[in-house]
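With one protein chain withheld, the remaining protein chains of the complex are depicted in position.
On to chain A.
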Amino acid sequence: MTAAQRRKTFDIFARVKRGDQLAHIGTVEAENEELAKVYATYTYDEEDWAEMVVVDRSELVWVRKPKWLFA
């Protein structure tokens, strides 16, 4: 498998200031966590975030998952 085929979706969550809501601000596709962190830093640099995390979407544990309308 080439690196391009190993690309995964990472969800990005960030907080502008301490005490703010941790909000979902977007996604990046990357080959691994380290690159996802770099891509998130440079792609979502419109704020001086107090906190930012990237989460591999396949690692999310769903409590309720809707059926997508057009899936």
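As a working rule, a residue touches a chain if its C-beta (ideal position, glycine included) is under 8 Å from a C-beta of that chain, and two chains touch if they have at least 3 such contacts; residues count from 1.
Keep this in mind: contacts and distances are computed from a predicted model.
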item: Chain excluded from display, named as in UniProt, from "Electron transfer flavoprotein subunit beta", "Peptide ABC transporter permease", "Hydantoinase B/oxoprolinase family protein" or "Phenylacetic acid catabolic protein"; value: "Phenylacetic acid catabolic protein"
item: Where the unshown chain meets chain A, residue by residue; value: 2-4, 7, 28-32, 34-35, 37-39, 41-43, 45
